[in-house]
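A single protein chain has been removed from this complex, and every other one stays in its place.
Chains: A and B, in written order; residue numbering restarts at 1 for each.
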Amino acid sequence: MFRLFPKDETFFELFEQAAANAHEGANLLVDFLDKYEDIENKARKIKNVEHAGDELTHHTIERLNKTFITPIDREDIHDLICRMDDVLDLIDTAVHRMILYKIAKPTDDARALATVLAKSTDILVKAVKLLRNLKDPDPILRACKEVHTQENEGDRILHHALATLFDSGQNPIEIIKWKDIYESLESSADRCEDVANVLEGIVLKNA
Amino acid sequence: MFRLFPKDETFFELFEQAAANAHEGANLLVDFLDKYEDIENKARKIKNVEHAGDELTHHTIERLNKTFITPIDREDIHDLICRMDDVLDLIDTAVHRMILYKIAKPTDDARALATVLAKSTDILVKAVKLLRNLKDPDPILRACKEVHTQENEGDRILHHALATLFDSGQNPIEIIKWKDIYESLESSADRCEDVANVLEGIVLKNA
Partner (left out) sequence: MFRLFPKDETFFELFEQAAANAHEGANLLVDFLDKYEDIENKARKIKNVEHAGDELTHHTIERLNKTFITPIDREDIHDLICRMDDVLDLIDTAVHRMILYKIAKPTDDARALATVLAKSTDILVKAVKLLRNLKDPDPILRACKEVHTQENEGDRILHHALATLFDSGQNPIEIIKWKDIYESLESSADRCEDVANVLEGIVLKNA
């Protein structure tokens, strides 16, 4: 069968790569916090993953610019790839701040937030794969709801982290540093929710 | 008269419920700050309102998924309900932080910010009702402009609050705590402006 304007399947591949890349970043963050050693080197690896995300974003935009017919709306493709990039940017920011602030060792709450990020990005990997079959929206919407649940969990952990931090009797400068790190991690979980919101929007628009 | 695809009026009801819910949250916040007693219990009521907002959001998304013809664009319905949810999330965050930070008593500036939120959400309640009559966009746009004015007022109060805070000679940890609370309250007013932006977008698209 001849199709004059074949749907460009590679956008789905780019989404899957971007989601897998964000998940890799989250996993590297978990390892960074679990085994807090050789941290400059580990931070460099996370920076490389973040650069790979930038490349995927630019590549997707260039492809959009050269593609006549897209499988889903052009602006949604753009939104989705940009929002996935934001997740990695904030993981990279959190890691950079820990080094910049000369943090001696991570906290349990930081590790718990990293676990939320690993779970959220894992759900996004699966959700993004389901975009190839927009005719069946329910599994994608369920995945998005799971991301919302993880974001609530992130909020809960941030709350606990701040309570612990302010009860610790540490000096104000340590409190400023850790508050910043926790908020970067929790913002990254918020950006996962933004990705879920874009996915929901795409699904509902095409329902 | 038979209509093959009747417009699903219930989306308007869901918007009105979500706006009323956000307004209730803002009113509970005003009471929380005005009569700062039994605060754990009052915070729990605000959390319940926030949960009700989450439920309304999920319910709207499910309905969108099952509805063939929508009265306004599907992605705008999704945006509007999600942005209204954000307003409540930040009210809940501000209240939670006050308890977490063991704040002994609220400030006039916190109360003034809560009043801005009560006004902004009251305007949103009215604006959202007007969505049923998109043929008459002017009153909605006027309401949105009022929300922008309230947001400027919120900025002004935050500015005053920070000036007072830094002039107070309090210790740095108190300053960190209050800066966080003020910024959560002011962010909630910013999210009201985001709702107004979505409303403007809907009105202008359908003009």
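To be clear about the criterion, contacts are C-beta pairs under 8 Å (C-beta built on N, C-alpha and C of every residue); 3 or more make two chains touch, one makes a residue touch a chain.
The shown structure was predicted, so the numbers you read here are calculated from the model rather than taken from an experiment.
Chemist: Any idea which of B:Arg44, B:Lys102 or B:Lys205 touches the chain not displayed?
Modeler: Result: among the candidates, B:Lys205 touches the missing chain.
Chemist: Out of A:Cys82, A:Leu134, A:Ala163 or A:Ala207, which residue would touch the omitted chain in the full complex?
Modeler: Touches the omitted chain: A:Cys82.
Chemist: Using the definition of touch stated at the top, determine which of A:His23, A:Lys42, A:His148 or A:Lys177 touches the missing chain.
Modeler: A:Lys177
Chemist: In the whole complex, what residues of subunit A lie against the chain that is missing from view?
Modeler: 54, 58, 61-62, 64-65, 73-75, 77-79, 82, 93, 96-97, 100-101, 171-173, 176-177, 180
Chemist: Under the stated touch rule, tell me which residues of subunit B contact the chain that is not displayed.
Modeler: Those residues of subunit B that touch the unshown chain are 137-138, 141, 145, 148, 155, 159, 162-163, 166, 172, 175-176, 179, 197, 200-201, 203-205, 207.
Criterion: only the chains that are shown with their structure count from here on.
Chemist: Could you work out how far the Cα centre of subunit A sits from that of subunit B, in whole Å?
Modeler: A distance of 26 Å separates the two centres.
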